[in-house]
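With one protein chain withheld, the remaining protein chains of the complex are depicted in position.
Each chain carries a letter (A, B and C) given by its place in the written order, and its residues are counted from 1.
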Amino acid sequence: MTFWIVCSGIVLVAVFLATVRAIAGPTVSDRLVAVDALTTITVALMVILGFIYGREIYLDVALVYAVLAFMGVLIVARYMEGGL
Amino acid sequence: MTAGNVSKYVYTAIILFLLWIVLTSTFFWEEILAGLVLSAMVAAMGYSLFTDKGLGNFSPKRLAYFLVYIPVFLWDVIKANLDVAYRVLSPKMPIKPGIVEIHTDLKSDIAKLGLANSITLTPGTLTLDIDDDRLFIHWIYVRTTDIKEASEEIGGKFERYMKVIFE
Amino acid sequence: MNFYTVLEYIGMFLVFVGALFLFLGALGIFRLPDVYNRLQAGTKATTLGAFGAIIGIGLMRPEWLPKAILIAVFILMTNPISSHALARASYRRGIKLWDRSVVDRYGPYLREKEEKEGKR
Partner (left out) sequence: MIKKSIALILIAILFVAIFFTLANDLPFGDNRTTTGVSDKYIYHGVNDTGASNLVTAIVVNYRGFDTLGEVTVLFVAATGVGAVLYNMGRPAGKKRKKTEASLIVRTGSRILFPMMLLFGAYIFVHGHLTPGGGFQGGAVIATAFLFKYVSDTRYHIDHNKFTATESVVGMTFALVGIMGLLLTGYFLFNFLPNGSPGELLSAGIIPIIYVAIGIKVGAELTGILDNMMEVEQ
């Protein structure tokens, strides 16, 4: 149990740092970079949560989230360069 | 040089069926049946773009190179991360960023995609744009701006693998 | 000490390393000076971090391993694509490189291309 608390503490600090960057900016791209990192962290966290709660279905959720988050970042990037 | 439609279709369906098996991780006959039907249907919608080589991708030489490539690539990813860790953690931040240009001999699009992704995930480099055989690389610590030297240093190793695996 | 215990310890180690790299990636995003450098840290470190954590969980629960590998490989394939798109969009949007960057071969290329298209 201590192991999981240590791991989640480390990841929590990571989430905090990325969130600070997402709020501080200064440009759109900076925020988007932070959000991109946050989505990857979220996918990893979903899998870890699935293990802790012993539920395999969380893996499906993580997979779908990975697909949708990737598309989200890609669409905002394409919008920024005027491709939509 | 592209393969025929039948070969492309069969290759796509096989890959998708393997994906389905991994996704369900069971061997119930119902799941297998559903996987066969679905991969046949989905392959019909996307086979013309999924691959250039069709069944040619299963040639032993390509598979062997691919299997060798996985550990080489993973080792480089780990090196990349130790590199990132060093640059991020040291208080002075030893970075000297810049955008350099490199050239590649690869012709097919899929090989170029593999090369670009490999470059992005390996030490200190990020693919910024690609135009025919010119790649623009953001390098976190520029060692050389010469096109030839940079090409060899950044992409040379991967290019040799990609050439066999995807062309 | 049987086989599964060994797998579990390896898995725990991988999860720990993954968490560490996720942290390093976020630290890089926090500390580095401009978008492109942040992308460098953000892409590489979070990709390996997530990869390690997910494969680690897969090793601790061997029946989840196939799906875990699938998710990890999907992340490995998509993360570089999205960060490349982001970097390209940032440059075309006019977001400057860090002022202590040493070389920029992309800017001249873009201007040259624009001129060529303008003439046509």
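Points to keep in mind about this one:
Here is the rule we go by: a contact is a pair of C-beta atoms (placed from the backbone, for glycine too) under 8 Å apart; a residue touches a chain by one contact, two chains touch by 3 or more.
Fair warning: this is a prediction, and the values are worked out from it, not measured in the lab.
When the full complex is examined, the chain removed from view is found to touch A, B, C. Contact between subunit B and the unshown chain involves residues 12, 16, 19-20, 23-24, 28, 30-31, 34, 38-39, 41-43, 45-47, 49-50, 109-110, 112-113, 116-117, 127, 129-131. Remark: the residues of subunit A touching the chain excluded from display are 57, 60-61, 63-64, 67-68, 71, 74-75, 78, 81-84.
Listed for subunit C, the residues touching the missing chain in the whole complex are 74, 77-78, 81, 84-85, 88, 92.
Throughout what follows, only the chains that are shown with their structure count from here on.
Averaged C-alpha coordinates give centres for subunit B and subunit C that are 14 Å from one another. Our note on geometry: subunit A versus subunit C, Cα centroid distance of 12 Å, whole angstroms.
Subunit A and subunit B have Cα centroids separated by 23 Å. For subunit C, residues touching at least two other chains, in rising order: 25, 27, 39, 43, 47, 63-64, 67, 70, 79, 81, 83, 88. Counting only residues that touch two or more partner chains, subunit A has none. Those residues of subunit A that touch subunit C in the complex are listed here as 3, 6-8, 10-11, 13-18, 20-21, 27-30, 32-34, 36-37, 40-41, 43-44, 47-48, 50-51, 56, 59, 62-63, 66-67, 70, 73-74, 77-78, 80-82. Here subunit C touches subunit B in the complex through residues 21, 24-25, 27-28, 31-34, 36-37, 39-41, 43-45, 47-48, 51, 63-64, 66-67, 69-70, 76-77, 79-81, 83-84, 87-88, 91, 97-98, 100-107, 109, going by the rule given at the top. Touching subunit A in their complex are the following residues of subunit C: 12, 15-16, 18-20, 22-23, 25-27, 29-30, 35, 38-39, 42-43, 46-47, 49-50, 53-54, 57, 60-61, 63-64, 67-68, 70-71, 74-75, 78-79, 81-83, 85-86, 88-90, 92-93, 95.
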